[in-house]
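Removed from the display is one protein chain of the complex; every other protein chain stays in position.
Each chain gets a letter, A, B and C, in the order it is written, and its residues are counted from 1.
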Amino acid sequence: MSCLKSLFVFLCLQISLMVGLAGPANAQSDSETLRPLINELAEGKFAETERQIGALVATGDPIVAPALEALSAGDLYVRKSDGQVFIAEKDGKQFKLTDPLTLEAQGEAGRREVKKIKVNNKLRRVIRSALGSLTLMAPDPKVRIAAAEAVFKAKDPGSIEALDTAIAAEQDANVLEVMQQARAAAVLNSDLEEAEKIAAVEILSEMGNREALSLLIGVRSSSEGAVQGAAAAAVTKIEKSIAAWDAAQNIWYGISLGSVLLLAAIGLAITFGVMGVINMAHGEMVMIGAYTTFVVQDLIRTSMPELFDYSLFIALPLAFLTAGVIGIAIERGVIRWLYGRPLETLLATWGISLILQQAVRSIFGPTNREVGNPDWMSGAFELGQMTITYNRMWIVVFALLVFAGLILVLKKTPFGLYTRAVTQNRRMAANMGIRTPWIDALTFGLGSGIAGIAGVALSQIDNVSPNLGQGYIIDSFMVVVFGGVGNLWGTLVGAMTLGVVNKFLEPYAGAVLGKIFVLVFIILFIQKRPRGLFALKGRAVEA
Amino acid sequence: MTRATSLLYLDGVSVAFDGFKALNDLSLTIDPGEMRAIIGPNGAGKTTMMDVITGKTRPDSGEVYFSGAIDLTSEDEAAIAELGIGRKFQKPTVFESHTVWDNLELALKAPRGPFSTLFHVITGAEKTRIENLLELIRLTDKSSELAANLSHGQKQWLEIGMLLAQDPKLLLVDEPAAGMTDAETAETADLLKDIAKDHSVVVVEHDMDFVRSLDVKVTVLHEGSVLAEGSLDHVSADERVVEVYLGR
Amino acid sequence: MMSSFLFRAMDARAGIFLALMAAVIILVPVGNLLVPETSPFHVPTYAVTLMGKYLTYALLALAVDLVWGYCGILSLGHAAFFALGGYAMGMYLMRQIGTRGVYGDPLLPDFMVFLNWQELPWYWYGFDMFWFAALMVLLVPGLLAFVFGWFAFRSRVTGVYLSIITQALTYALLLAFFRNDMGFGGNNGLTDFKDILGFDIQADTTRAGLFAASGLALVVCFLICRSVTRSKLGKVLVAVRDAESRTRFLGYRVEHYKLFVWTLSAMMAGVAGALYVPQVGIINPGEFAPANSIEVVIWVAVGGRATLVGAVLGAVLVNFAKTWFTAALPDIWLFALGGLFVFVTLFLPKGIVGTLSDGWTALRQRRISSDFGEGSGDPPSQAPQSPGAPANVPPPGPAVSRAGAAHPQPAE
Partner (left out) sequence: MKNTLTKFALASLMASTMIGGASAQEDTIKVGILHSLSGTMAISETTLKDAMLMLIEEQNKKGGLLGKKLEAVVVDPASDWPLFAEKARELIEVNGVDAVFGCWTSVSRKSVLPVFEELNSLLFYPVQYEGEESQRNVFYTGAAPNQQAIPAVDYLMNEEGVERWVLAGTDYVYPRTTNKILEAYLKSKGVAEEDIMINYTPFGHSDWQTIVSDIKTFGSAGKKTAVVSTINGDANVPFYKELANAGIKAEDIPVVAFSVGEEELAGLDTEPLVGHLAAWNYFQSADTDINAEFIDAWHAFIGDEDRVTNDPMEAHFIGFNMWVEAVEKAGTTDPDAVIDAIVGVSVPNLTGGYSAMMPNHHITKPVLIGEIQDDGQFETVWETSGLVVGDAWSDYLDGSKDLISDWRAPLSCGNFNTATGKCGGSGS
C-alpha cells in the first residue's frame, strides 16, 4: 500500500508536469472529454466497470492514471447528488474530495453524500496491467520496474508495442531486464513467429524463478514443435535449480523457526536453567512484552504516527523493564520463599500465570490486538530462488543478538559473576559478601526481561492475545531441557536443531506429524543423553 | 598377590572427566579378610575409585575383578551390591524419612525384587538380626526415631549398621570419622576393627590419628595412582608422601 | 501372604476414610433415587454426575500421588494414561451405539461415516465386548507406561528431564489424537453415547451406578496404594525418592521399582479415565493437554503430597472450587484459582492433609510424652509418623528461606 501511495504521489507530480508542458488549454479539453468516461465508472456492475476501464485505457492518456489508481485502492467515490466522481479521502467523519483529472481539491462531503465505487480483485488486476502500460516511461526507475512487473503478470500481447518503445528508451540495466522479461511473457502469449518465441523462452529460462516456471509450464502444454521443446528443456532446468534452492530454503525456515524457539526459550534458560525455578509463568512474560509493544504502538499511532517505524526500538527497553519489574516482584513476593523446593515453584508460578493471563484479559480484552510491522519488517527479498521475508530475517538477527548479549552479561560483567557464584554455591557466595537475595531478584528479573523483549519480536509474527504465552511454554521447556539445563549454548544449539529438524520433516510428514516426530525424537534423545545435549560431566556428586 | 586369590583386584584403571584424569593407571589388590586404609589428599581419586568399584562410574580402561573372577566393570550398582560389596558414603546417606528400624530392615540381606518386597512379611529371625545390629551401633532406644532426627555421628553409625545388615564380603567405608567427636572417633575405630574380624574392609580416611588407631596396611593415592603402600610408619617416612601432604 | 498384604492397608485413618467413602457411595445414590425430589435430602442428578466426576479425578490424583509422593517421579503426563483409559471405554461405548447413530450404520461410528471411511480400522475390533474394553482400559495405559518407563528408567532419566519427556509424551499423543486420520474422531473425539452394559447412559439409575462404581474403584485403588506404600516395597519407594543412588548401593534395582509403581499408577489412571468418560459423556484429545497433567499435580500438592487421603481431598477440593468459581465469578475466577495455588504453596507447603497431620502428630506426641515419659518407644512397626510423609519439610509460612534444604526433591 505504501508503495502504491508513493506511486500515486509520483503520478500526481508527473501529471502536473505534463499539464504544465502541454499547456492549460489542452489539459482542460482533455479532462473535459475524459470526464464523462470517468463518471461512467460509477455506473453498472463489475463487468461494466471493467469495460469502462478498458475505454479509459484506450485513450492512452496518462492523465487517467490517478483515477484508476484511486479506483484500485478503493478511494474513488461518486457524489450521490450529481453523479460526479471524485477521489475521496476520509477525514474524520467527512470526506475530502479531489478531482480525479485535475487533482484540484473540491471541498468536502458527508459520509452519506458519497458512495464508494466498488472494486474487486479482477478489476484490480485489470487496472494493474493497464497502469503498467501507462507508466512504462515514468522517470523513476522503481516505478518503471513496478510497471514492467505488472505487464509481466498481465502477459498481454497488446503491450508488446509499448514495451518495445520503452525498451528502446531504457538506460537502466535492471529495468531493462525486467522489461525484457515482461516482453517475453507477452510474446509467448501472442501469435508471433516461432523464433521470437524461442528467444522469449530463452529469456524466461534465464530468469529461472517460479513465475517464469509457471509461464513456461503453460507454454509447454499449449504450444508445439520447437517452442514446446525449448519450453520443456527450460522447465527441466528451472525445476532442477529450484529443487536445489529448496533445500537451502528449508534450512532457512529451520533457522528461522529455531530463532523463534530460541527467543521464546532464552529467558527460561535463565529462570529455569540457571536458577532452577520451574517457571510456568514464563510464557506470560513473553505475553507482557508483546502487550507492551501493542501499548507503545497504540500511543504512537494516536499521538505521533511519524515515529511508527521506530516503535519496536521504543518498545524493546520498555518491554524489558515491564517484564523485568514484574519478574522481580514475583521473585520477591513468591519465589524467594521457595528456593530449594523447585517443584513448589511449579505450583506457585502456575497460579501466577493464571492470574497474569486473566489480568491481561481484563485490561486489554480477550481478543487479538493489532501490532503492526514497521516498514523495515514488511515484505521480502529474493536471494537466488529463496524468498526471505524481512521480519523473519530480523528475528533471526535479533535472537542471535539477544543471545550474544546475554552471554556477555553473564560472562563478562560482575553481575554475571555474582549470578554464577550464587547459583553454584549460595552459602559460599553469601559468605563472600554477595547479597544473594538481590542477585536472585535481579537474575529472575533479567530472565523475565529477556522473555519480555522476546515478546516484542514474537508480536511481529504471532497473535497478541492472552493466550500468547501458553503457545510457547511447552516448546520453551523442551528446548531448554533438550539443550541441557543450565547451559545457554545448549539452548542455542537445541533451538536451532529442533527448528531445522522440524522444517525438514514438515514437507514429508505434514505439519502435525512433523511435530509429533520431533517430540518423539526428544523423548528418544533424552534416553541417550539423560542430561540433555550439553550435559555437565564430572565426578558425580552424591545425591 | 594375584587376581585369582584376591578379593578385589584393580589393574591399570583410568578414568577421565572432560580431560581431567581422576584415576590414572591405578592398580590395587585387596586380599580376603584384609583391612586396608587408603589415604590421599583431596582430588587424589579416592571417591572415584569407590565409584569404579561399586559400578557408579565406568573406567575408560583397566580391569576390576571381584573374588578373582567377576568382572565388575560390566555390572551395575545393584548387582555389585548383591555380589557382596557394601559402601558407606563420605556424607552420611541414610533414608531420612524412614525410622532407624526401617533403614536397617531395608538394608537387611533379603530378596531384592519388587514383588518379593511387595509381599514381604518380616520374620522373627530378621527381627532378631535388626535388634542385634541396633545394639551393635548403639541405637536401640532410637529405633523408632526418624533417621532425619539423628545426630551426625549417629547417622554415620546407622550407615555402618546398614552396611553390616547387607552382610557384605567387602565393605568400602568412606571417611567414617568425618565430623565426629574424639570419643565417637575412637569408638568407630573399635567398631571397624570388630567388623574386620569377619569381613574385608577398605577405609578411606583423612584423619591420620584414626588411621593409626586402625593399625593396618596403608595405601597412599596421589593424582589417581598409588604413590606408596605399606604400614603407616613406612609410608609416612616416604619423602614423596611427605611432599604431597605437606608440600602444598 | 495376600491377607497380610491387604491387612497392612488398614489403620484408624484408613478406617475413617473408608467409612466415609462407604457412606458417600451408599447415601448419594439413595438420596438421588429413593428420596423424593421435594425432600431437602434429595440429591439432584446434576450433583451425582458432578461428584462422580470428582471421584474419578480423585482416583487420578491418587495415581499421581503414588508415583510422585512416594517415589519422587514427577509425572507431567499422567493425563495421557487417563485419556487412553477413557478412549478405550469410549470406543466400547461407540460400538454400543450400533444402528442408533445418526447415519444408522451398524458398524461404523458416525464420524467415520461422514469422513467416508469404508471399513472399521483393525484397532477398533473387539471393543464391542465389554470385557475386552475393560482389559484394554488397563492394558493400553499399562503397556505404554511400561515401554516408556522401561526405556526412561533404564537410561536413568530423572528429575525435571523425566518430567519434561512425560510432558512431551502427552503432547505428542494430543497431536496424534487430534489427527482425524488416526480414526479416533479427531478434535471432536467420541461422544453421543447411548448405553453401557445395556443400561441407558442417561438414566438416573445408571448415573447412580456409575457414581457408586467410581467410589468403589477409588476405595479399591486406595487400598491397593495403601498396601503398596505400607509394604517393604513402599519403604523402598520412599528410599528411592529420598536417596536414589543409596538405594542402588543397597542392591535394589531402582528401575524395576520405578517401573512397577509407574505401570501400576498408569493403570489406575486408565481406570479413572474409563469411569470418567461415561459420566461426562465425551472423550476428546483435549484430555491429553499438558496443562491437564500439571493440574493433577497441583491437586495432589494442594491436598498434601505423599498422603493418599490428601490426594483425594485435593482433587475434590480444587475441582469443587473450579465448579463453584466458574459459575459464581465467571469473569474473574482465574484470579481466585491462581491465588489459591500461590497461597497453598506459600502457607501450606505440605498441603492441607500434611499440615493437619503434622499438627495432630505434634499434639499426640506431646500427650504421649507427658503420659509415659521418655523411653517408652512404640514398637518399630508402628511408627508415629505416617510412613511416606516426606521428612524435613520446612515449617509452614514464608518465615524461613531455605536455600538448598535437604527436602527430598525429584527434580534436581
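The rule is simple: a residue touches a chain if its C-beta (ideal position, glycine included) is under 8 Å from a C-beta of that chain, and two chains touch if they have at least 3 such contacts.
For clarity, every value in this text was computed on a predicted model and none was experimentally measured.
S.K.: Since one chain is left out of the picture, which of the remaining chains does it touch in the full complex?
M.R.: By the stated touch criterion, the chain not on view contacts A, C.
S.K.: In the complete assembly, which of C:Ser75, C:Thr166, C:Thr191 or C:Ser214 touches the absent chain?
M.R.: Result: among the candidates, C:Thr191 touches the missing chain.
S.K.: For the chain that's not shown, point to the residue among A:Leu56, A:Leu71, A:Ala88 or A:Leu213 touching it.
M.R.: A:Leu213
S.K.: Among A:Gly83, A:Pro366 or A:Gly405, single out the residue that touches the unshown chain.
M.R.: Selected residue, touching the omitted chain: A:Pro366.
S.K.: Name, in rising order, the residues on chain A that touch the hidden chain in the full complex.
M.R.: Per the touch rule, chain A residues meeting the hidden chain are 1-2, 46, 73-74, 116, 118, 120-122, 124-125, 128, 153, 210-211, 213-218, 221, 249-250, 253, 256-257, 260, 357-358, 361, 365-370, 372-373, 378-380, 387, 389-392, 460-467, 470-471, 502-503, 506-507, 510-512, 515.
S.K.: Would you write out the residues of chain C that touch the absent chain, in ascending order?
M.R.: 13, 16-17, 20, 24, 31, 40, 42-47, 49-51, 53, 99-106, 110-111, 113-116, 175, 178-180, 185-189, 191-193, 202, 280-282, 284, 286-287, 309-310, 313, 316-317, 320, 323, 326-327, 330-331, 333-334, 352-353, 356, 360
Just so we're on the same page, only the chains that are shown with their structure count from here on.
S.K.: Report the inter-chain centroid distance for chain B and chain C in whole angstrom, where each centroid is the mean of the CA atoms.
M.R.: Once rounded, the distance between the two centres reads 42 Å.
S.K.: Hey, how far is the Cα centre of chain A from the one of chain B, in Å?
M.R.: Computed from C-alpha means, the inter-chain centre distance equals 65 Å.
S.K.: From the C-alpha centre of chain A to that of chain C, how far is it in Å?
M.R.: Each chain's C-alpha centroid was found; their separation is 46 Å.
S.K.: Mind pulling the chain B residues that touch 2 or more other chains?
M.R.: Residues 56, 89, 93 of chain B each touch two or more of the other chains.
S.K.: Mind pulling the residue numbers of chain C that touch at least two other chains?
M.R.: 243, 245-246
S.K.: Once bound in the complex, which stretches of chain B touch chain C?
M.R.: 54, 56, 76-79, 81-82, 86-87, 89, 93-99, 101-102, 105-107, 112-115, 117-122, 141, 143-144, 146, 148, 162, 166
S.K.: Quick check: in the complex, which residue numbers of chain A touch chain C?
M.R.: For chain A paired with chain C, touching residues are 278, 280, 334, 336-344, 346-348, 350-355, 357-359, 362, 426-427, 436, 470, 474, 477-478, 481, 485, 512-513, 515-516, 519-520, 522-523, 526-528, 530-532, 542-543.
S.K.: Inside the complex, what are the residues of chain C that reach chain B?
M.R.: 1-2, 4-5, 228, 231-233, 235-236, 238-239, 242-243, 245-254, 256-257, 260, 375, 377-385, 387-392, 406, 408
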